[in-house]
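One protein chain is absent from this view; the other protein chains keep their places.
Labels for the chains are A and B, by order of writing; each one numbers its residues from 1.
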Amino acid sequence: MTDATVAPVEAMRVVDLRAGYPGHLVLDGVNFSLPMGTMTGVIGPNGAGKSTLLKAVLGLLEGATGQVSLLGGSLRECRKQVAYVPQRSSVDWDFPASVFDVVLMGRYAHAPWWARPGRADRAVAREVLERVGLAELAERRISDLSGGQQQRTFLARALAQEAALYLLDEPLAGVDAASESVIMRELDELREQGGAVVVVHHDLNTAPRYFNHVLLLNRRVVACGPVSEVFVPDLLATTYGGNVLMFAGGKPVLGLRDSRD
Amino acid sequence: MPAWANFLGAPWFWNATALVAVSAVLCALIGVFLIYRRMSLLSDAISHAILPGVVLGYLLGGFSAAAFVSGAVAAGLLCVACIGLLVRYTRLKEDAAMGVVFSAMFAAGIVMLSLLRGVDLDPGCVVYGEPLAAKPESLELSLGALLVVLGLLAVAYRPLLIATFDPVFAKLVGVPERLIHIILLGAVALATVAALRAVGIVLAVAFFITPGATAALFCRHMGSVLWVAALIAAGESLVGMVLAVAWNVSPSGLIATLGLGLFLSILLWQRVQTGNRLA
Partner (left out) sequence: MADDPAWWALTSDVLTLRYDFMRHSLIGTMLVGAACGLLGCFIILRRLALFGDALGHAVLPGVMLGYLWGGKAFFAIFAGAVVTGLMAAALVGWIPRASRHRSDTAIGIVFTGFFGAGVALLSCYQMGTSGVTTFLFGRALAIGPSEVVHAAWMLAGVVLFLTLAYRPMVWMTFDPVGAVAQGVPVGALTGILMVALTGTVVVSLPIVGAVLVVALLVIPGATAYLLVDRLAPMFLIAAIVGAVSSLGGLLLSHMFAWASGAAMVLAAAFCFVMALMWNLSRRKYACLG
């Protein structure tokens, strides 16, 4: 974890970020900042640029402009402190590797590139596997895992990085209930230890329960702040485009005419 | 020893077999990474495209190994760069760009060869290799290339593994993904030229891809895929050389056929074991 004496108070600051894909600008001037010790849900309709935001912040998109500071510095300075959990479909799960092999990859930045993983690295990998409930499956080939187990493997790889800032892209998509509760418990744990967690999330029903901070995004930032201030009908309606939202007792009810249908 | 097997006591046979086996192991080790980085067919393109570089290397460098290895690597990288530029700046798709570039470069190499009578590289050798006619220098070159690749694997196994499994993650944790890609492209060109005498250009892909693909059918870890692919490559080379000399057929052609046969046998056996259904 970060040294207490120089611990940054700001997890992420984004100024005037523009990013997208060739011929298609998705994020058009995004500004926000997130403090440490928060668990932020990035919420918005499909095509709002939620995944694009994470990729742009991590420098994975060519041609993105704007300023991004992570943990008070540039990405280059704090690479070891930032962990990213991509969407599950981003890798080939038929790759010949066990769960343990994948989790051990998270220890890469903690040793010189030529060195083999040491005893301490293996101990960390075993410990995080225990935490996500995959200790028994450590030697299982990753192609034989369920969707939820694959997602927990990815989370374990990120936990093994022992980072301060965690960015997760739809970690709960297509995941069973048991995995969902394990994942949210571990993320909560990270926040309680003073880290910052940013999660792209698509389920409005669970959002206020899971997050204490919300970033409403629809190509620009609609609102960003504590869940009680931001997760309110007006702002949600603005985010999702007016009348597509209906409310029951102040709580948003999902299953609306979303662009997904 | 029966009469047909007399050659098993002859040093020329074992020299040729050593050359083929070393070349096959060299290609198989690189090939495992090519399979998982979706570069199977790019390696085919590179192995064809090195030909003009090799011939130019012979011409300019006066028959030294360094000259034609650097010619091959330069031509291989040029091929990949041209494919990338075509895909980027025209509406051609990657497969068409590959087809255009590698066939044109290979044709240029063939034309250069046909102009250079007297150079000890004939078109037949280019296609299917002639290990039985190889000189000792060929074995030195492929041994050297194998040592380079083994050294690379020993030192940079972890970054290679991470970059192959998850390039995005690799970039984020500081693995030089782009550099690794270029090193692999160069390694394909190096291995093709080092294996030219033994396997030829057109059959090089069989030596790159098939052993690794066979090992991947039943291995659970990247490490074991590498070991088993190397063993399969060496075993097929030995069996292939014995049969090829006994039957007087092209060794690399026979080894490529054996490789496909072994792959299909294991795959069929697995399907019969697991599901009784073949699809």
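Everything below uses one rule, namely that a residue touches a chain if its C-beta (ideal position, glycine included) is under 8 Å from a C-beta of that chain, and two chains touch if they have at least 3 such contacts.
In this text the structure is predicted, and so the values were computed from the model without any measurement.
Visitor: Which of these, B:F33, B:F68, B:F169 or B:F263, touches the one chain of the complex that we don't see?
Guide: Answering carefully, the residue with contact to the hidden chain is B:F263.
Visitor: Which residue, B:L115, B:A133, B:V155 or B:L179, contacts the hidden chain when the whole complex is considered?
Guide: Reading the full complex, the residue touching the unseen chain is B:L115.
Visitor: Identify the residue among A:D28, A:E77 or A:D94 that touches the chain left out of the display.
Guide: Touches the omitted chain: A:D94.
Visitor: Which residues does subunit B use to touch the chain missing from this display?
Guide: 35, 38, 40-41, 43-44, 48, 86, 89-93, 95-100, 103-104, 106-111, 113-115, 123-124, 127-128, 202-203, 205-206, 208-210, 213, 216-217, 244, 247-250, 252-257, 259-261, 263-264, 267, 270-271, 278-279
FYI, only the chains that are shown with their structure count from here on.
Visitor: So how far apart, in whole Å, are subunit A and subunit B when each is placed at the average of its C-alpha atoms?
Guide: So the centroids are 41 Å from each other.
Visitor: With touch defined as at the start, can you tell me which subunit B residues reach subunit A in the complex?
Guide: Against subunit A, subunit B makes touches at 36, 155-159, 161-162, 164-166, 168-169, 171-175, 216, 219-222, 224-225.
Visitor: Which residues of subunit A touch subunit B once you look at their complex with the stated criterion?
Guide: Listed in rising order, the residues of subunit A that touch subunit B are 58, 60, 79-80, 82, 84, 86, 90-92, 95-98, 101-102, 105, 108-109, 113-117, 141, 157, 161.
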